[in-house]
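Complex shown without one protein chain; remaining protein chains in place.
Entry: chain A
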Amino acid sequence: MEGETQQPSAPIQENSSDGPRQISSDRVNRVKKLLFRRMLVGIKDGRFFLGGFYCMDKQGNIILQDAVEYRSTRRSSPSPMEQRCLGLILIPSSCRISCHVDCSVEEQLSLLSLNEK
């Protein structure tokens, strides 16, 4: 492509000399570091899924392993929660409304600082 300095068919490499590329691979790398960590995904109908972060694609669809489903037994909160095991699940990005990862307080700070970049 014209006006660009990068090589035409180079795949994204971690040690690319290009500025913008480095940052984008950083974000992907940070997410890679979250793999297999406990992830809590909330979805549109009010349920939560807790499982190991296994995979994500460009559309934002997430796969969790050994997932547990949490749901409240009443529409209004607070209410007792029910849970059941589901195994390997795929959560489409269209129904996901929140996503949290279990991490130490320090890590959380560094995660947040990245978020704001």
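Assume contacts are C-beta pairs under 8 Å (C-beta built on N, C-alpha and C of every residue); 3 or more make two chains touch, one makes a residue touch a chain; residues count from 1.
To be clear about the criterion, contacts and distances are computed from a predicted model.
> Between "Globin domain-containing protein", "Transcription termination factor 3, mitochondrial", "N-alpha-acetyltransferase 35, NatC auxiliary subunit" or "COMM domain-containing protein 1", choose the name on the UniProt record of the chain that's been left out.
Not shown, but named in UniProt as "N-alpha-acetyltransferase 35, NatC auxiliary subunit".
> Identify the residues of chain A touching the omitted chain, counting contacts across the whole complex.
With respect to the unshown chain, the touching residues of chain A are 12, 24-25, 27-28, 30-32, 34-36, 38-40, 42-50, 54-60, 62-63, 69-75, 77-79, 81-82, 84, 86-92, 95, 97-105, 107-109, 111-116.
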